[in-house]
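Up next, chain A:
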Amino acid sequence: MTPLLEVANLNIFFPQHGGPALVPVDDVSFTVSSGELVALVGESGCGKTLTGLALPRLLPRGAEIGAGSAIRFRGTDLTALSEPELRAYRGRRIAMVFQDPMTSLNPVMRVGAQIAEAIHAHRKVSRRDARDRVLALLVEVGIADPELRIDAYPHQLSGGMRQRVLIAMALAAEPDLLVADEPTTALDVTIQAQILELLDHLRTARGLAVLLITHDLGIVAGRADRVLVMYAGRIVESAATAQLFAHPAHPYTRGLFASIPRLNATTTRLTPIGGSVPRPDEWPAGCRFHPRCPVVIPRCRTERPPLEAKGPGQLAACWVTPGAAR
Partner candidate 1 sequence: MLGDAGRGQVNVPLLQVDGLVKHYRGGGMFARTDAIVKAVDGVTFSIGRGETLGLVGESGSGKTTVGRAVLRLELPTAGTVRFEGTDLASLQPAELRALRRRMQIVFQDPFASLNPRRTVGASVAEGIEIHRLAPKRDIPRLVGELLEEVGLDASYARKYPHEFSGGQRQRIGIARALAVEPSFIVCDEPVSALDVSVQAQVLNLLLDLRDARELSYLFIAHDVALVRQIAHRIAVMYLGTIVEIGPARTVIDAPKHPYTQALVSAVPEPDPTKSTSRIILAGDPPSPANPPPGCPFVTRCFHPMKDARCTAERPRLRLVEAREVACHYAESA
Partner candidate 2 sequence: MTAPGRIGLALLLALASFAIVGPMIAASPVAQPDPLNGAFLLPSAAHWLGTDQLSRDIFARLAYGARISLAIAAIAVAVAAMVGSAVGLAAGSSTGLVGRALQRVINLGLALPRIIVLLVVLAAVGRIPPPLLGVLLGLTGWPAVARLVRGETLRLAQAPYVDAAHALGAPPARVLLRDIFPGTLPALLVATTLGVADAILLEAGLSFIGVGVRPPDPSWGSMILEARDHLANAPWLLLAPCVALVLATSAATLLGESLRRSLQPDTR
């Protein structure tokens, strides 16, 4: 089966005046298939958000995609398309949901009208049909009393409901891929569980491919099929969720797990990763995790480790972790 989305050697850079360009996303490759939920996990500044924005080519001003990068969607390389050609993909085939549901909605427009606008943008439908379609979408994303909420303004809805409205808007064009960037970070734990449940439901019910971008390894468990761990602009580990949680191969992934408080912990102390997340202008040579790595060897300081097989369906970029062949 060919994957729905194939990102190959994605480079994103910001040209700088009189200096080397900043490269916040460096040689990132991954695939997402229909009906699959893939999580892209990393801390602030690791490049995960830019990677998500690059898929429909919505990068911020000043950012450019490097030569040799490919974003193939059903085989079409989106990096080669012109702006008018992209419109057939942006929002239409690839939809996005962002972290802050309040700023993503127009505060002076009823939510129903905003969803209807998303429908009209992609298809010719009558007002009546559009309203029916909006109601159906509101039901699908689990909004109670849709007849009541369709005429509400964003501020009259709770954070969780606003996020559901945004998901409904994203679904309006019947996309094949949903890129959800920290969709639950601004929400409370119990509401977060609802939204994750909804995303999980949508990919089974609709066969939707979901790329879930998050800083929280915890929310990934039991929901994602595969996890991509990003650190300092690169993917350092990629594995099926169960494999990653059972046998994390990269020291950074292991460090993340040790940093997360567990409900069944028997000790008080956590084992943190030393140091702090480096900024893109201070990324070290070799393996970028080496200054914080507990098992660093001299080779890590100079040579970049390749992503290689470390277990069944598991890739990691580490010189120290033994390969699968052993």
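Selection rule: all candidates are chains of the complex that A comes from, given by their letters.
Just so it is clear, a contact is a pair of C-beta atoms (placed from the backbone, for glycine too) under 8 Å apart; a residue touches a chain by one contact, two chains touch by 3 or more; residues count from 1.
Please read these numbers as outputs of a predicted model, since none were measured by experiment.
K.L.:
Could you check which of 1 or 2 is in contact with chain A in this complex?
P.N.:
The single touching candidate among 1 or 2 is 1.
K.L.:
Given the complex with candidate 1, which residues does chain A contribute to the contact?
P.N.:
Touching candidate 1: residues 43-44, 144, 158, 160-161, 188-194, 197, 215-222, 241-242, 245-246, 255-263, 265, 268-274, 276-277, 292 of chain A.
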